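Complex shown without one protein chain; remaining protein chains in place.
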Amino acid sequence: MPESLLKVEHLTVDYAVGAGTFRALNDVSLELAPGRVVGVVGETGCGKSTLGHSIPRLLPEPPAKVKTGKIIFQGTDLMRLPKWRMPGVRGTGIGMIFQEPINSLNPAYRVGDQIAESVRIRKLREHGLTPRVKPDVKGFDYSKRELPKAADVVTGPFIPPNVSQTLKTRSPPMTKEIHAEVLDFLRLVRINDPERITNLFPHELSGGMRQRIMIAMALSGKPALLIADEPTSALDVTIQAQVLTLMKELMEEVRTSILFISHDLGVIAEMADDVGVMYAGHMVEFGPVAEIFESPRHPYTKALLRSIPNKYKDEGVLPSLSGSVPNLSKLPDGCTFNPRCPLARDVCRKKPEPPLATLPPGPLGQVHKSACFFPEEVPTMP
Amino acid sequence: MATATVPATKVPAAPGSAVPARRRGRVGANVLLVLRILAANPLTLAGFIVVVIVSVAALLIAIVPAVSLLILGHSVSVLPYPALDAGAFLPGQAPSAAHLFGTDASGADVFSNVATALPTDLGIGFSVAGISLIIGTLLGLVAGFWDAPGSLSGLASTSIMRITDIFLSFPTLVLALAITAAWGRGEIQSELAVIVTWWPFYVRLTRGEVLSIKVQPYVIAARAAGVSESRILFRHVVRNLLEPLAVYFSLDVGTVIVTYSTISYVGVGVPPSIPEWGNLMYSYQDSLLTQPWTVLSVTAAIFITVLGFSLLGDGLRDILDPRSRRILASTAVAGTGGERP
Partner (left out) sequence: MSAAQPLVQVDDIQKYFPLTRSLSETIRGHAKLAIRAVDGVSFDVRPGETVGLIGESGSGKTTLGWLISRLHEPTGGRILFEGEDVAHLQGSKLRAWRRNVQVVFQDPVGSLDPRMRVWEIVSEPIRAQEPGLGKAELRRRVAELLPTVGLMPEILDQYPHEFSGGGRQRLSLARALSLKPKLIVLDEPTSALDVAVQAQILNRLVALQSEFHFAYLLITHNVSAVKYVADRVAVLYLGKLAEVGTVREVLEHPTHPYTKALLAALPVPDVRRRRARYRISGEIPTLIRPPPGCRFATRCPFVIDRCRVEEPLLRSIGKDPTHLAACHRAEEVVDIPPETLMAMEGAGATPSPIAPGSHLQGTTAG
């Protein structure tokens, strides 16, 4: 097992609404190895976006509040970093792609300038001119580097030692050089005439093009981890297929790790290596994509997969999951899924809720975890 | 899990018996809800309390003398001393138990002066904002709802907006000076001067809201259901307008009071014989250094009243909107109301 790039441990996040609170994430753990794509799938309100935003600590606090948990990125616990050091992690360490590209691009700047900004930030950090959490981190090559201790990072000097020298001889990185890189990244996302595109404003582009720009922008920071939050949900089917194809090709070329968040089981099946299934703030199942889709070991996963319509109406009713997602401020006792679960029995209705436990290894020996008391009964679930 | 959905016919729907009665005591429940929201928002509660106290006090101060004159044959005041009663006391006394805010240079009780001005100022605030609200909302509704370009109504809509722009560009103070010069100094004249420049804001606000409400999917859904345009206007548009208007109105009462005090202070408001905060401020300005409590009392009265309306206005949104009501009042986030699979 290679060393993990990102490790989320027992993350619990509460939201304060009015006089009450609800738990958006409940003891969620996740591990992401370098070069892997982990998909997170779940219904609206299951906490998958909260998870995605909590890793680069982009959650609005308040109303959100991280109660417990560690987010260990490249050996550093981001929860222990002071907030003002987080920008040094974002962009060059953790890049993000959001769902709505029209809202994520600034309408007042040309596309080229926005990508140039992120290239410039990375260059400044690479030259040690602006602080980053770890001065020597190179985004794309993380294979054989010794990870510094968390304490070093937190107590390390704010200004790198060579900065006073570089400041004297400081010439801002060549504009031409940056421009050339911007064009390179636009070509990387298969934009054929990048010179023209750099001079356009976001509103002059179509949705698919904007999402390409967003991807180029995220990649231009050369992040070690890319968090894609529903990157294709706002796009049409044929455009979505193009963007997904592009992302898949880029994965091979760039070898960055991706946390891919989506509600669409089809998209996850196509993109992810490992899949985490979330339900009402809990991670209920985690495993390799083939196992999750072909032999799920949590009743919710199985029910979710079954409810995708895949027949004609003269072939009978669709199997559907009864009831609806529980109110996060009034979760049922015991297993969160028990009111809707056909396997539920007395033990499921009592606290404590089932932990996300590793299952006995299958024939391929991959790690597969399920938060169910009776995972062995799921394959024969009615 | 893989259960068949219950066919619609199997659901028992005994006519008559299935109709739940209207929730009883809805008024009581709503009052309770409002109180819980207020309890959860201390600033709104503070604003609410200030507005209630100020309004009740203003009513008592204005009504008790008149009513008592009618019933008892002589006037009884809720205030300790008459207002603007020069020479009644030793001038320039600092605040004491006998004179809460002290006495002014003329020897009148400052508390009585400030309190007597309360109904006048509050009345001006409500009437100017209220008349502007009525004029502005009506015009704004017309201009927003029937704005199809190229039609006769569209022409009317455009005309209303251009006229509004013209009035919007009048400077309130200069207009008040002009009206005073023409018709003399008086309460009606000065109020008119404020209203003339005040109503266009309501037209702008109403029109903007109407333009956004009328393209909401629920308005289109109503149209698809065959609901007539006039019914859509009242049932959907006006109903959704009430909340932003109420919020704006509450904030506006405070703004009018400040603006009107300024006009009075400059000398084109109510005649000097009537106690009014701007007038009092003018007459006290010379004793700012020698008797600071005089100016401070008037300032505090204006400040607290305006602040009360502002705080209430900010919180009013939460009280009026059914969406935020429940969330704010209870710990439970809105759930799935009575759904069957």
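Going by the order they are written in, the chains are A and B; count residues from 1 in each one.
Convention: a residue touches a chain if its C-beta (ideal position, glycine included) is under 8 Å from a C-beta of that chain, and two chains touch if they have at least 3 such contacts.
Predicted model only: the values in this text are computed from it and were never measured.
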{"item": "Residue in contact with the excluded chain [from A:Glu43, A:Asp77 or A:Glu100]", "value": "A:Glu43"}
{"item": "Which residue of A:Ala16, A:Ala180 or A:Ile308 touches the chain not shown here", "value": "A:Ile308"}
{"item": "Touch with the omitted chain, as defined above, among A:Ala241, A:Val254, A:Leu331 or A:Met381", "value": "A:Ala241"}
{"item": "Residues from chain A at the interface with the omitted partner, ascending", "value": "43-44, 190-193, 196, 200, 204-206, 208-209, 236-242, 244-246, 248-249, 263-270, 289-290, 293-294, 303-305, 307-313, 317-321, 324-325"}
{"item": "Missing-chain contacts mapped onto chain B", "value": "4-9, 11-13, 15-16, 18-20, 22-23, 26, 216-218, 220-228, 231, 236, 239-240, 321-323, 326, 334-341"}
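Just so we're on the same page, only the chains that are shown with their structure count from here on.
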{"item": "Whole-Å separation of chain centres (CA-atom averages), chain A against chain B", "value": "48"}
